[in-house]
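The complex appears here minus one protein chain, its other protein chains still in place.
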Amino acid sequence: MTAFLLRRAVHALTVVFVVCTVTFLLVHLAPGGPAVLADPKLTQEEQAAISERLGLDRPVTAQYAMWMARVARGDLGESFLYEVPTRRAIAERLPNTVLLAGAALTLSVLLAVPLGLISALRRGGVVDRIISGIAFLAMAVPTFWLAILAIFTFAVAFPVFPAGGATTAGAAGGLADRLSHLVMPAVVLAAVTTAELLRYMRSSAQTALHQPFVRVARAKGLRTRLVAWRHVLRNALLPMVTALGIQLPRLVGGAAITETVFAWPGLGRLGVQAALGRDYPLVMAITLFISAAVVVVNLLIDLLYLWIDPRIRLEA
Amino acid sequence: MIATHDTSRRRAVIAGAVVLLLAFVALIGPVLYGTDPNALDLTRAAQPPGAGHPLGTDESGRDVLGRLLAGGRVSLAVGFAAVACSALLGLSLGALAGLGGRRLDSVVMRFTDAVMAIPALFLIITTLALFGTTATGLVVAIGATSWMGLARLVRAELLAIREQDYVEAARALGTRPLRLLTRHALPHLLPSVLVSVTFGVGTAILMESALSFIGLGVQPPAASWGNMLSNAITYLHASPWLAIYPGVMILLTVVSVNVLGDALRDAAEPSQ
Partner (left out) sequence: MSCAVRVLRGLCVAPLAVLVTLACTSESGPGLNALRIPLINDPILNPVLAPDIGSILINKIIFSALVRPDENLHPVPDLARSWSTSEDGLEYTFNLKPGVKWHDGEPFSANDVKFTFDQIKDVKSGSRLGSDFAAVAAVEVIDSLTVRFRLKAPFAPFLALLGYNAGIIPAHKFRDRKLLDATDFSRSAPVGTGPFRVIQAAAGSAIVLERNPAYHGDAPPLDQVIFRIVPDVNAQVAQLLAGELDIVPIEPANLPSVERASGAQVVRNPIVQHVYVGFNQQRSYFKSPLVRQALDLAVNRKAIIDGVLKGAADMPRGTIPLVLSGFYDASLPAPAYNPDSARTLLLKGGWRNGEHLMLRDASGKPFAFTLLVDKGNPTREQAALAVQQDLRRVGIDASIETLEFATLVRDRVLPGDFDAVLIWWTTPPDPDQFSFYSSGQDNNHVRYSNARVDSLLKAGRATLDSTRRRDLYHQFQREELADPPVLVLFYPRELLAVSRRVHGLPALGLRDALRHAERISVTR
């Protein structure tokens, strides 16, 4: 058991190291330089001063060494655009993204599990067709389009929800205020995830339903409902947990678009703006951070898996 | 059970037909239609459907139908090319991992895990910065962020069949790994690859439209459904039809492709 954990920990560290290097290479090999140098009114002198201050005039290998040394120390550099330590920029926005992604994920699971199960139980029927149809539609809509449509429908045309932001700035802003700002972005973000998880749940429930023990249970006369809830669900949930692990990076990536349209002060949006502005330290810090988070979460999911399914424990 | 197999086949046929029709229209349409999709006419901007413009004009006075057809060509081309690229990467890296020694397998898998851990959008944006926002760059960028699933699949499949007797026999006879791959592994892999590729087209099209929204997709004045849709958002109030056409096309394409992929996957599953 400990050997397994150790192996996984080393694995995780290697992955993070590779991410570090890959991001550094991508960012620094890109032609051109950071946006801070892109002001038509900058004089030669000013350009040189900025380059020197940001360490951009050093050779790439030296910058790489500096970067790796810094990461080992836990210092992820200072952002060019925002002129604060990247750690702070990330820490300020992380809770917002966690809130949004968490809400979206919760919503997805709450909807996908029962709906997927029902689809599987009633496979081929009207209910299944309707649910699947909606799922396919949801998977085919570009997120930004859905977001703008939502804003124009539920904030402008019918003022039901706020059009953006995480709170009403300047006002006291209690729980109700924060929640009302959360609804639309979370629903939009959850749309694709729900649809995908639903399809996944449907197919894994379908597989579970055809397992011999289920057939036996049904043959024995146990009521469908009981069979469904106790046996199928538990077995179907297992692959779902893996699916969650895959959905996580996509959720953060999808959050970038949703956060931009809804003016949600999150990490995804920060990452996109940093990449567009070639804010090297910030891009690297965010990519590193998110990848590390994903790796950790996947590790936890693997542990969860171990706990749920004894067969795997034995193999390990 | 037989009934569901038939319905899934029927769905596959319908979805497949839609996709083929779209591809055909995209290929031939612009040639048949003839109107220059890039011809600006600022005096006729944002007109509803009327004389000479069956679907109206966009914000710069360009014919919407013409742009829709040209855009379809571009979007579908990007979709298929990106998927081809990711299939190539996935197959090669999966083969490397599956057929090479344990160390090679380890290295490739770590790399795969690392790339999987980075959210695709960030990776694409940074990759586009490297290759530039040309059509090739776009295809490579999208392809380079969607090969991982296939690579894992290929590797798993290869590792599984390696143990099989006939493979051992073939190796004993001295067959080279590449031949092993093509003769024995590929037929097994084909269904999974096909399913992955089919879904990949939808993902690529959606990704292109998301990138257009950020400004990194297909560059104007060239039309693509993605950039038509994101440009149309500014005019949502005044000329909503500008957003509806490309939106519907994307919806149609991605739904068809997903239904097709889904049906293919069902067909490939022996347990059903």
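Note that the chains are named A and B in the order they appear, and that numbering of residues resets to 1 at the start of each chain.
The rule is short, and it goes like this: a contact is a pair of C-beta atoms (placed from the backbone, for glycine too) under 8 Å apart; a residue touches a chain by one contact, two chains touch by 3 or more.
No experiment lies behind these values; they were computed from the predicted model shown.
> Just name the one of A:77, A:142, A:249 or A:266 that touches the chain not displayed here.
Spelled out, the listed residue whose C-beta touches the missing chain is A:266.
> Out of A:180, A:207 or A:242, which touches the unshown chain?
Final answer for the missing-chain contact: A:180.
> In the complete complex, which positions of subunit B touch the hidden chain?
Here the touching residues of subunit B are 40, 42-43, 45-46, 59-61, 215, 219-221, 231, 233-239.
> May I ask you to list the residues on subunit A that touch the chain which is not drawn?
Counting over the whole complex, subunit A touches the hidden chain at residues 31-47, 49-50, 53, 81-85, 88-89, 92-93, 96, 110-111, 114-115, 118, 121-122, 127, 148, 151-152, 155-156, 159-171, 176-177, 179-181, 183, 225, 228, 260-263, 265-266, 269-270, 273, 276-278.
Keep this in mind: only the chains that are shown with their structure count from here on.
> Can you work out the whole-Å distance between the CA centroids of subunit A and subunit B?
About 21 Å separates the centre of subunit A from that of subunit B.
> If you look only at subunit B, which of its residues touch subunit A in the complex?
Those in contact with subunit A are residues 3-4, 7, 110-111, 113-123, 125-127, 129-130, 132, 202, 206, 209-210, 213-215, 226, 229-230, 233, 236-237, 243, 247, 250-251, 253-255, 258-259, 262, 271-272.
> Which of the residues in subunit A come into contact with subunit B in the complex?
11, 14-16, 18-19, 22-23, 26-27, 29-32, 123-124, 136-137, 139-145, 148, 152, 199, 206-207, 210, 246, 249-250, 252-254, 256-257, 260, 268, 271-272, 275-276, 278, 283, 286-287, 290-292, 294-295, 298
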